[in-house]
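All protein chains but one are shown in place.
So that you can tell them apart, the chains are marked A, B and C in the order they are listed, and the count of residues begins at 1 in each.
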Amino acid sequence: MEPGNANNVLLSCLEKNVTKQASATATPPLSSSLADPRGLAQGLEEAFLAVRNETERRAAPLSPEDQQIQSMPDASPTKWHRAHTTWFWEQFLLGEHCPGYRPFHPDFAFLFNSYYVSAGPRHSRNHRGDITRPSADQVGAYRAYVDAAVVKFFREVGADKLREVAPLVEVGLNHEQQHQELMFTDILHAFAQNPIPPAYDPDWRFPASTRTGEDWLTLNEGIHTVGHVDDSFHFDNEKPAHRALVGPVRVSRNLVTNAEWLAFMRDGGYRTATLWLMDGFATVNNEGWDAPGHWRDIDGQWQMMTLAGLKPVDPDAPVCHVSYYEADAFARWAGKHLPTEMEWEVAARAGQLNDAFGIVWQWTRSSYSPYPGYRAIEGALGEYNGKFMINQLVLRGSSLATPEGHSRITYRNFFYPHHRWQFTGLRLADYE
Amino acid sequence: MEPGNANNVLLSCLEKNVTKQASATATPPLSSSLADPRGLAQGLEEAFLAVRNETERRAAPLSPEDQQIQSMPDASPTKWHRAHTTWFWEQFLLGEHCPGYRPFHPDFAFLFNSYYVSAGPRHSRNHRGDITRPSADQVGAYRAYVDAAVVKFFREVGADKLREVAPLVEVGLNHEQQHQELMFTDILHAFAQNPIPPAYDPDWRFPASTRTGEDWLTLNEGIHTVGHVDDSFHFDNEKPAHRALVGPVRVSRNLVTNAEWLAFMRDGGYRTATLWLMDGFATVNNEGWDAPGHWRDIDGQWQMMTLAGLKPVDPDAPVCHVSYYEADAFARWAGKHLPTEMEWEVAARAGQLNDAFGIVWQWTRSSYSPYPGYRAIEGALGEYNGKFMINQLVLRGSSLATPEGHSRITYRNFFYPHHRWQFTGLRLADYE
Amino acid sequence: MEPGNANNVLLSCLEKNVTKQASATATPPLSSSLADPRGLAQGLEEAFLAVRNETERRAAPLSPEDQQIQSMPDASPTKWHRAHTTWFWEQFLLGEHCPGYRPFHPDFAFLFNSYYVSAGPRHSRNHRGDITRPSADQVGAYRAYVDAAVVKFFREVGADKLREVAPLVEVGLNHEQQHQELMFTDILHAFAQNPIPPAYDPDWRFPASTRTGEDWLTLNEGIHTVGHVDDSFHFDNEKPAHRALVGPVRVSRNLVTNAEWLAFMRDGGYRTATLWLMDGFATVNNEGWDAPGHWRDIDGQWQMMTLAGLKPVDPDAPVCHVSYYEADAFARWAGKHLPTEMEWEVAARAGQLNDAFGIVWQWTRSSYSPYPGYRAIEGALGEYNGKFMINQLVLRGSSLATPEGHSRITYRNFFYPHHRWQFTGLRLADYE
Partner (left out) sequence: MEPGNANNVLLSCLEKNVTKQASATATPPLSSSLADPRGLAQGLEEAFLAVRNETERRAAPLSPEDQQIQSMPDASPTKWHRAHTTWFWEQFLLGEHCPGYRPFHPDFAFLFNSYYVSAGPRHSRNHRGDITRPSADQVGAYRAYVDAAVVKFFREVGADKLREVAPLVEVGLNHEQQHQELMFTDILHAFAQNPIPPAYDPDWRFPASTRTGEDWLTLNEGIHTVGHVDDSFHFDNEKPAHRALVGPVRVSRNLVTNAEWLAFMRDGGYRTATLWLMDGFATVNNEGWDAPGHWRDIDGQWQMMTLAGLKPVDPDAPVCHVSYYEADAFARWAGKHLPTEMEWEVAARAGQLNDAFGIVWQWTRSSYSPYPGYRAIEGALGEYNGKFMINQLVLRGSSLATPEGHSRITYRNFFYPHHRWQFTGLRLADYE
């Protein structure tokens, strides 16, 4: 994944994922398939096609023009997401494990490599929106070509090879799911630039949230194991699991809502220097922020750009599209703090957090750093996570844009503190 | 027209233009039509449709993605050119002269106004590539809607009104022709950014040039009238015609060729500070220039991005895509100068300049300044030319991208000295 | 203190500080003085004058021109440091506690406030070098005026008030000591810009370092109390003391040396992307780094800008003037890590770290974050530390430029990861 657009964790296991995503087809667990080569081939194929189809399903409402644009350097065109995820299969699965595979186009590796220095030179990140050809249709053909090659590979390659590449396939599936989330955040940002705001899907609705009367969950001091423990699927940044001292602290069961955010705004939150980190207040002033991202003041009424177009801000919904700087200032205004990622993980494991998953990623106060003893894996995929471990903050949970099954308690997402085009919100902590 | 993408003169007269462009239909001269209302209506309609169709003809080979992108702030998307030229008719003709006209879309005036402060607020120039909707198809519908309204207006409005708006129609036609040239330069720039360079038209060929053995035309000192004299069509920057002292000077009959430019390069031209204006050499170093624009060194062979894709540089062809800074350095290297725009005009009027029109615009050493006594016209169209009269240099002639009929001896095109994405070249002058 | 030039901790207690700094005068401990008003007044006066004189001693070798310049926005002129530390006394001690005090000059509060928003408007940080008047001499007069007023205040104010302001005086003393360190780093940076490198003091010598054969100190897992425990002097960022789980880890007893760094350089360290954090490698390339800060390659020999001028790099000395990015890349190259600030604190408390203090500040891998339950103090001094707790990394220990007595085990210094004009080095950790 890339700096600033990554949710960098993976499925707790592929089986679970397959089950959830393709429950209609009742795929058997992958682990059981490992003993049964035919089952493994079939399981991989079904999981593969389910994920690949989801990418296309997300792109389907978008015109060739929509798929073309890159509305800021941090975002990427839909077309690029579709092609880059395809290149990943070509580069790491077919190119390295399928003798005789002939790439769809000799120059696509240059165009659609994202940032893997070890995988060769690549097109400049800031100019992805400059590539009008291949067209969206040609990228569709590229996807079909690679899909067919992968399926053929699964069917013909034999049990030993299948077992060898199964973990790589899992990475590829999870990688593509990460880009599925970005497809939503990036096109929403692009549409938000349009003075005549388009709707991705007019029928889309913001997910319902849960709210508990008893707000605060108390965590007494204790040593907990955090991070990913077993061999089920995970990203390298979730390892090694290690012991951590957590508490005493109280963590809010509830997400901060738009109503609470509007109170912060009415109280002059965006104009009060002493509530802000210094770098944060500089950003507020440079960017002219006076409300969360994608909000517009329409004749004195706050509206918010959503996948369904511009909609009135719902006071009861969790606040969304806030940066770390804003989350931190809000917490200070409220006389509280943000939780650490360890506090979040322990509370989530206790099953005590409303909307931990599926609405907004939740900023933590933890800098994105390697766990003690962390080592990046060997080869090009070693660049997946490790080199971003500076200047970013960890977010936990998952969002409305996260694909079904692509979330887990140990997942560590990360963004820069000024980023707010993702579906990001917060919950509070209290150390008193 | 806009800063940095304008060829700011108009047809010497609309009749001539109509004749050339629509010769197949044998349109009678517009001036004779003025006496004959039916003839005038028909002449305007035919001229209008000829120009409007040429715009669509130029856009036709381009996909929705191609039409979407803005590869740099100086360039605009094809789709924007198609929509902006349409807005011009809506704003200045239909909106002001056709009671009851209902705009195609209430927000298009905001989206597609280029820089006319007097015509209201407008979308930021640097973000034209962010607007994916309306789609290219919807812009096509917009064009058809306005075309029909204009034709209906011509047919129904009556003789007096027709005579009143005829000059405005001429401006609109010439304005659209200017954008036709930009459609070529802008899409060529966009395609040149693609590592896999596309062809606009694989069959396109660089126009043949003429070369005369006797190179130098001598102009003895004399007073000449320069600028546009009569009432036939022209832009305001060609006025007032005035007397100028020209000569003694010798002006080259021939354009500088790629072969000559390659000699300059081999002689270290791009690395020799003393050949350059200081601001020019700073640009060379900041931009890493070592050859004209759109040139690529492919395995030691210079190739050039053209409308037909990447082609070997033809030594006999006029050099193209050079900035003023480069033209000036070349002239110094050759022990010569660039001519003034007045010298060019006098020599061109004498019919002594090979390829004065139709291949490359020719840089002159004249800054783009108002002629003595120049006054911008009243109203929003007064912003057409006058406000750009600083920091730019005059180019004379016309290029391979200039539409048929849209060129004349008094035409003053202008660009910043670092610009080189237009079809720009040079001829030399000598004062010894 | 300010972002990017702060060593933000204070003396473990003022008594100790006074003892060390003014040992010749045998000042009795301040705490014992609290019972004895005459002793307290005398103790404060002696500590005050000792610190104030040290500032002037450091400025003494510098000409008016030297004291004028600001060689980059992160640095400040010597003259500004002398005036700003004086303003601090005027603003927070005399202005608030000494009725009838008349400021030396009505506009100095504007000129010499650094960043205290709550203390009123202030001159732009980036333009401190633009203020030629007051001159260095006038700033000297300003200092003398305020010194006299403070001493008079101590002598006349009475026991209750003295006890009330004693903590504030401690802050003021420690604040001024922090600027004393910056006076060295900033003038060294300024001198390093001069093609003819001046010496601050030709007789200055890099401090001798200690090296132990047995390198690695093992810390087994254990819960430790970290942070400042008692009421002796400290900065707010050292509080609250809290329990932390540390280990298992091995921490190097020794600082990384120039010889080791040269091996990293010879091995292509500065050119190998995979050794670097992505933001770090971007910095390397943008800044053209190929060696630590203030190093110059003189005819193939590495020399280093020091307070004594340009000197050959000593292979046995600890490496100095490296950024966090460089420290992190070096650790990765060595197959190791940087320690966390907690690991450093526990190891230092065990007395097992060579050169923990007095040569170079040591980068830790810990982001500069608030301790659990941290609250900034009320009022303008609440801006002292809290608002910088983002995007920076913690350094521990102290440096050759740190004033005598101004260091302690719980002290948290912090800088941005690209900063390297401070006296900064590193030691390694190992989690295997």
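The definition used in the following text is that a residue touches a chain if its C-beta (ideal position, glycine included) is under 8 Å from a C-beta of that chain, and two chains touch if they have at least 3 such contacts.
The model shown is predicted, which means the values in this text are computed figures rather than measured ones.
Note on the chain not shown: across the whole complex it touches B, C. Touching the missing chain, out of B:208, B:223, B:259 or B:350, is residue B:223.
Contact with the undisplayed chain is limited, among B:164, B:279 or B:297, to B:279.
From the set B:118, B:210 or B:285, the residue in touch with the chain omitted from the display is B:118, counting the whole complex.
Where chain C meets the chain that is not shown, the touching residues are 63-69, 71, 79, 107, 110-111, 123, 127, 129-133, 135-136, 190-191, 193-196, 198.
Summarising the interface, chain B meets the missing chain with residues 3, 115, 117-118, 221, 223, 243-245, 249, 273-274, 276-280, 324-325, 328, 337, 365-367, 369-370, 372-373, 382-383, 387-391, 417, 431-432.
Convention: only the chains that are shown with their structure count from here on.
The most centrally placed chain, judged by C-alpha centroids, is A.
Residues touching across the chain A-chain B interface largely coincide between the two copies, over half of the numbers being common to both. Among the other chains, B has the CA centre that is most remote from the centre of chain C.
Separating the centre of chain B from that of chain C, both taken as means of CA atoms, is a distance of 61 Å. Multi-chain contact residues of chain C (touching two or more other chains): none found.
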